[in-house]
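Every protein chain except one is present and positioned as in the full complex.
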């Protein structure tokens, strides 16, 4: 964790650089610092995955001539226990990235963006990884 | 919100019109009224996204000759605070749409359908949208 998933209408594919957006969102997560100036999220556990839908329906399905409706939903799941301030700052930082990447599209087209953070505790949680040891090699 | 996601086995693709199903589900969400006869869901925030899996396994993986197993899971996430009656009515209305679209397939084939509604509060929630202003232009 953290784990950020983007679900979007496929008509966004040609209007935004989704790979660049994923990268920027990941970098923004990695830049977050807590009250003690420690990184909020582990380098080896930060990932962003984006999925265009195969089928979709948005709003009334009747956009004005020459336009269509687009949507992108972002869900960040993080482990529980972080402070409200950290969650708020993380959300606002991700929102700023979304503005930077999508504002031109939002102004020109009919696009909705929703970002949510969930931090409920799972009933079971396991990790297997060569990424964590790669970024945090055991000290001698 | 509301945000309805369909996850399904790709063998459903040729057996049901998933785009039409998405449209009907969205229209059904938009038709919901609360106790004060107000729309339960905002027009500009209603979207349905459907995703066929690239790989899957269902039940014992040993369907009888000439058949295979299919599954569709629907998850509706809505904001918290709606009444139990609204949630129940919304669920039942979506279920009726599923019956209408999928009953022939359910009777002919081996298909499972599960619909769930979640309404837990996110730890952070942000919206950026040109859809909401399009449907609710500011009054002079």
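Each chain carries a letter (A and B) given by its place in the written order, and its residues are counted from 1.
Just so it is clear, a residue touches a chain if its C-beta (ideal position, glycine included) is under 8 Å from a C-beta of that chain, and two chains touch if they have at least 3 such contacts.
These numbers come from a predicted model, not from an experiment.
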| item | value |
| --- | --- |
| Which of B:16, B:43 or B:106 contacts the chain that the document leaves out | B:106 |
| Hidden partner chain, touching residue among B:22, B:40 or B:115 | B:115 |
| Touching residues on chain A - with respect to the absent chain | 1, 3, 5-6, 18-19, 21-23, 25-27, 30, 43-52, 120, 122-132, 134-135 |
| Touch list for chain B against the chain that is not drawn | 7-9, 51, 53-61, 69, 71, 73, 76, 87-88, 90-92, 95, 98-99, 102-103, 106-107, 109-120 |
